[in-house]
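Structure first, then comments.
Yeah, one chain of the complex is gone here, protein chain that is, but the others are all in their spots.
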Amino acid sequence: MISRYARPEMSAIWSQASKYRIWFEIEAHGCDALADLGVIPKQAAETIWEKGGAAEFDVARIDAIEREVKHDVIAFLTHLAEFIGEEARFVHQGFTSSDILDTTLSVQLARATDLLLVGMDRVLAALKSRALEHRHTITIGRSHGIHAEPTTFGIKLARFYAEFSRGRDRLLQARDEIAVCAISGAIGTFANIDPAVEAHVAEKMGLSVEPVSSQIIPRDRHAAYFAALGVIASSIENIAVEIRHLQRTEVLEAEEFFSKGQKGSSAMPHKRNPVLTENLTGLARLVRMAVMPAMENVALWHERDISHSSVERGIAPDTTIHLDFALHRLAGVIENLVVYPDKMKANMDRLGGLHNSQRVLLALTQAGEQRESAYRLVQRNAMKVWDMFRDEGGAGDGAFQQLLHQDPEVSALLTADQIDSMFDDAYHLKHVDTIFDRVFD
Amino acid sequence: MISRYARPEMSAIWSQASKYRIWFEIEAHGCDALADLGVIPKQAAETIWEKGGAAEFDVARIDAIEREVKHDVIAFLTHLAEFIGEEARFVHQGFTSSDILDTTLSVQLARATDLLLVGMDRVLAALKSRALEHRHTITIGRSHGIHAEPTTFGIKLARFYAEFSRGRDRLLQARDEIAVCAISGAIGTFANIDPAVEAHVAEKMGLSVEPVSSQIIPRDRHAAYFAALGVIASSIENIAVEIRHLQRTEVLEAEEFFSKGQKGSSAMPHKRNPVLTENLTGLARLVRMAVMPAMENVALWHERDISHSSVERGIAPDTTIHLDFALHRLAGVIENLVVYPDKMKANMDRLGGLHNSQRVLLALTQAGEQRESAYRLVQRNAMKVWDMFRDEGGAGDGAFQQLLHQDPEVSALLTADQIDSMFDDAYHLKHVDTIFDRVFD
Amino acid sequence: MISRYARPEMSAIWSQASKYRIWFEIEAHGCDALADLGVIPKQAAETIWEKGGAAEFDVARIDAIEREVKHDVIAFLTHLAEFIGEEARFVHQGFTSSDILDTTLSVQLARATDLLLVGMDRVLAALKSRALEHRHTITIGRSHGIHAEPTTFGIKLARFYAEFSRGRDRLLQARDEIAVCAISGAIGTFANIDPAVEAHVAEKMGLSVEPVSSQIIPRDRHAAYFAALGVIASSIENIAVEIRHLQRTEVLEAEEFFSKGQKGSSAMPHKRNPVLTENLTGLARLVRMAVMPAMENVALWHERDISHSSVERGIAPDTTIHLDFALHRLAGVIENLVVYPDKMKANMDRLGGLHNSQRVLLALTQAGEQRESAYRLVQRNAMKVWDMFRDEGGAGDGAFQQLLHQDPEVSALLTADQIDSMFDDAYHLKHVDTIFDRVFD
Partner (left out) sequence: MISRYARPEMSAIWSQASKYRIWFEIEAHGCDALADLGVIPKQAAETIWEKGGAAEFDVARIDAIEREVKHDVIAFLTHLAEFIGEEARFVHQGFTSSDILDTTLSVQLARATDLLLVGMDRVLAALKSRALEHRHTITIGRSHGIHAEPTTFGIKLARFYAEFSRGRDRLLQARDEIAVCAISGAIGTFANIDPAVEAHVAEKMGLSVEPVSSQIIPRDRHAAYFAALGVIASSIENIAVEIRHLQRTEVLEAEEFFSKGQKGSSAMPHKRNPVLTENLTGLARLVRMAVMPAMENVALWHERDISHSSVERGIAPDTTIHLDFALHRLAGVIENLVVYPDKMKANMDRLGGLHNSQRVLLALTQAGEQRESAYRLVQRNAMKVWDMFRDEGGAGDGAFQQLLHQDPEVSALLTADQIDSMFDDAYHLKHVDTIFDRVFD
């Protein structure tokens, strides 16, 4: 975990203190269930809650015990006994370490997902608000990095909103995948622990019961979980790349907020760099790299081997922490994004109306020209505009329109008025509301 | 695509012929919608269906045209015109190539998924049937590859059944992700095509409408799709690895069916190798390798760049074809798996009852011994059994039980009857039905 | 393998015909060695070369036999016997199938690598030639997508040349990794075949001897091989992304060659898209996706399991074929790249000399100003230029220079001449030759 890419709320979920608190709760709820079953005295369960609930576990002390006994759960139970005393022997009856460890991982991942959902919602809110703000802000649509036809900046953001809505759904499904409890004993057969214990702990910890575990919760769940996070990371990259493009010097249609006193570069005082979205691009890679090892973790030997454990010690905190940070960084970028509608319009118009080429093409075909030769007519004028644009740094207002007027073959097919009528940008935006209705319903 | 790992049903979905047929259908349905809107004559749409529907497209001919015009969709339309004649000019009005290409990919992926679901169901049926057959077939559970406590072979299979049920759910969700239609024009604004066309084609092709496309359908959908397939592949690997372990010479509790006349090795006539499950292990890697590029495909430039296309030309057919093949190979392996219950029992018993060590430990604690010293008592006897097992090729029936009887510290705490009562395997299996009820309800 | 991304030379290496020819050669060389050892008659070896060398193997016939005997090597040997007759029984004496299969894979990969080296050399030649051509073509260097300081287009290309030189070295090392021969029998112990056979075949096939094989050649070699290809693919992506950036409408400093009659888009006749470099970006992902499964192939069970085989049936041909295609496509792009030096200069100058901000900063510090306040002085003027640039579509010639003249705090520190002297672009290019000498020595 890279501390500069961590928010304290998420880090807290993965702290040693949180982990031990969850361990305690699982054990204590387990005691309640065991007491109900008559396996241990009711009084013991009460004492455990009382004294353990009030305890402040000493991480250093547990570490010290672990160095001695070389077993983390036993170390914790030993420390717990220091608070609870005599009745400590009723704790952990019939449990296996994995019952505690795997269920705790589920609780942590579920809580982490709840925080991720908060981040997603912040991104969604920012996207929606800015999309509505720029619903009609015209800008050139680009395919292959080349000017194509107009769209609006709001539609761009609506597209990202729809993508993040899907990401949110996937995150909810991913939460369901891993919010499961398994307390089924050494090999998953409940030989030494009643299934009722599992059911009770699951309910209390807000988890569902794993139908069939084998000492551990099956790892296809975790693979699906990290895959969902990987897709969300890719969507973050998608927005980040868009903004980086918009900010590049020659485009400059939008910029990350650049605060007073900020420095873009220690060497070059003129610099204003999209460092946040570049950073998000990198964070996306970091989140995504967990997907492959999570999938490799699925095929464990027989009822379990422990190869997945070291992997998860890394990717479970790191991936959720970095994604959480990235979501909030992204939300901030969107909320504060400085948008230049005039520059958008100016950039679009620097190609002298070329973005209407399809419309002219269709008009020529409707005027009876074969598609092939109509294409040739439009293309030969368009190419001239490109040359003007390249050589003169801008094609000049209405350059394409003018050339069409001057082309005898074109004017044989279309009247001057017809030509002019095709250079009306509103034409391209007539379905903006349709799209917005679909997305924001 | 590796032809030896392809079933004809799935390959057919990805054939050129299938692709052109889908292209035609999208175009023809589009014409219906355009006719309804009055953009083209009703008669034209009818002719297109009639003549195009009857046409047998000539792939070689289309290839020849493409070599000339260097555009696949235009090549197809030219060929189509050869069947339809004059009215061909009403086809593709206001469409962009991507409208056809992307919607076709959706159709192909959706159909591929339907086939994958058939494969999943065959695997599930095989797992269920064999699980029920072996519900009570006792076998040693192994954690870390080491004997732990008994379970049943049916529980193993039930576990895989539950895993594949989750995989099936993920596959259904994945299908929803990609079964979408986009016919929205050059940049997704419907500038030259009415949204009604998209709605009509979507309905006819069994797709839902993409709320906001940008010439193309957003690639987070495809990333999520291939990720779901990657998780399923990992589950296939999970079963494959289990069977490979069970078949290894020293274990030999189950075997892939070995047909009369089959040869395990050209050199060594005694060999019987689990080649199908080894092959499945490799196929899992092949399927999984699509996940990363699919995620890298998400962040396209602005309204689209075409970098995703070459990737998908590879992974869309290859991944679905290989996974389809793998599912049927796996189903066959499970259906025909030769299981050796006696060998399972014999293997388990070669450790002289050691699998009851936890039970003895718990009994000693219940008899008042501290957990730590009880552990020591059990462990010191267990370690002797290991030595016997290793040195003599089997610990001998009841070896552990006998040692416990002979250990004065143990017998001071437990009566002979108490010790003996702990060597009853039924104890471990008392909750088998609970587990089966959970899984097969 | 995607046939449209395949060149016939490379595909031929992976054809069935090539494979059988290599199989034959390994067997026949093996016979020579066996004859030398006196294991088989010299005459037999000669007959085998004579009749087998002249044979045209019938792939369909071998397939038919394989369907019967279910073993590819046996099927081939049976077909070979149809040519050789009686003496066929001397073929394959003491060999294991893997001896043939693995050594053949080595031969194919080595030959594929030789072709890849041809592609690399073509890319290197193109880069060098264009680098020398544009050694002094000034262009703005961009960090974070934002104008920084001037460089030359030749330096950009020299940088890529150096990167591809490293890639070429890696490819040579990768070739060494996999150009190895193993003919060591069932488990690598030479129990039934003399090591001299291996040595002879290795020499004849242009391979080195695997020091210790275990039925198969260890797969760390192949993992290293595909990793090297993955890095080269990433370098291809690196150039591709650069060109895509240079071609984007707002930049347009270079363009992929656009042939007369070419169509950028079926719908929009004005389009000129960098489709080749976009395609290369995707191909890079395809090549790279082989790295992970190749690494997963390393850890096989004991002396070998066959899980690697299906993976390699896919990635060995596909990855080399796609990379080969990509290298030649890239070389073509570079060779034919249309470069616009005037546009490069014009773009650079649209920021009114801002690229000299560091130089001004250093001059102010040398003039005694603290770095912090010097930075503030430069930045406040630079930010005004940005505003002009954004609002007016270009900052105007010398805008930054003028502002500095007008800033009283600046002119208190620097004379007008001093300020003007800092707007000399040659300053930035004084070490171009140093860099070229380093790269092209």
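Lettered A, B and C in written order, each chain numbered from 1.
Basically, contacts are C-beta pairs under 8 Å (C-beta built on N, C-alpha and C of every residue); 3 or more make two chains touch, one makes a residue touch a chain.
This is a predicted model, so every value here is computed, not measured.
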| item | value |
| --- | --- |
| Chains still shown that are in contact with the chain withheld from the display | A, B, C |
| Candidates C:G30, C:G52, C:G119 or C:G167 - the one touching the absent chain | C:G167 |
| Given A:V39, A:A81, A:V311 or A:M383, the one touching the chain that is not displayed | A:V311 |
| Selected from B:P41, B:P195, B:G264 or B:G398 as touching the chain missing from the view | B:G264 |
| Chain C, residues in touch with the chain not shown (by the definition above) | 89, 93-94, 141-145, 148-151, 155-156, 158-159, 162-163, 166-167, 170, 173, 177, 185-192, 195, 209, 211-215, 218, 220-221, 223-224, 227-228, 230-231, 233-235, 237-238, 240-242, 245, 281, 284, 288, 291-292, 295-296, 298-306, 358-359, 362, 365, 371, 427-432, 434-435, 438-439 |
| Residues of chain B in contact with the chain not shown | 140, 142-149, 244-245, 247-252, 263-265, 267-275, 278, 292, 296, 340, 342-343, 346-347, 350-351, 354-355, 357-358, 360-361, 375, 378-379, 382-383, 385-386, 389-391, 393-394, 400 |
| Residue numbers in chain A that touch the chain omitted from display | 1-2, 4-5, 69-71, 73-74, 95-97, 185-186, 192, 244, 248, 262-263, 265-268, 273, 275, 278-279, 281-283, 285-286, 288-290, 292-293, 296-297, 301, 305-311, 313-315, 318, 322 |
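Keep this in mind: only the chains that are shown with their structure count from here on.
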| item | value |
| --- | --- |
| Centroid spacing, where centroids are CA-atom means, of chain A and chain B in whole angstrom | 25 |
| Rounded Å distance, chain B centre to chain C centre (Cα mean) | 33 |
| Overlap residues in chain C, where contacts from two or more other chains coincide | 244, 263, 265, 267-268, 273, 275, 278, 292, 296 |
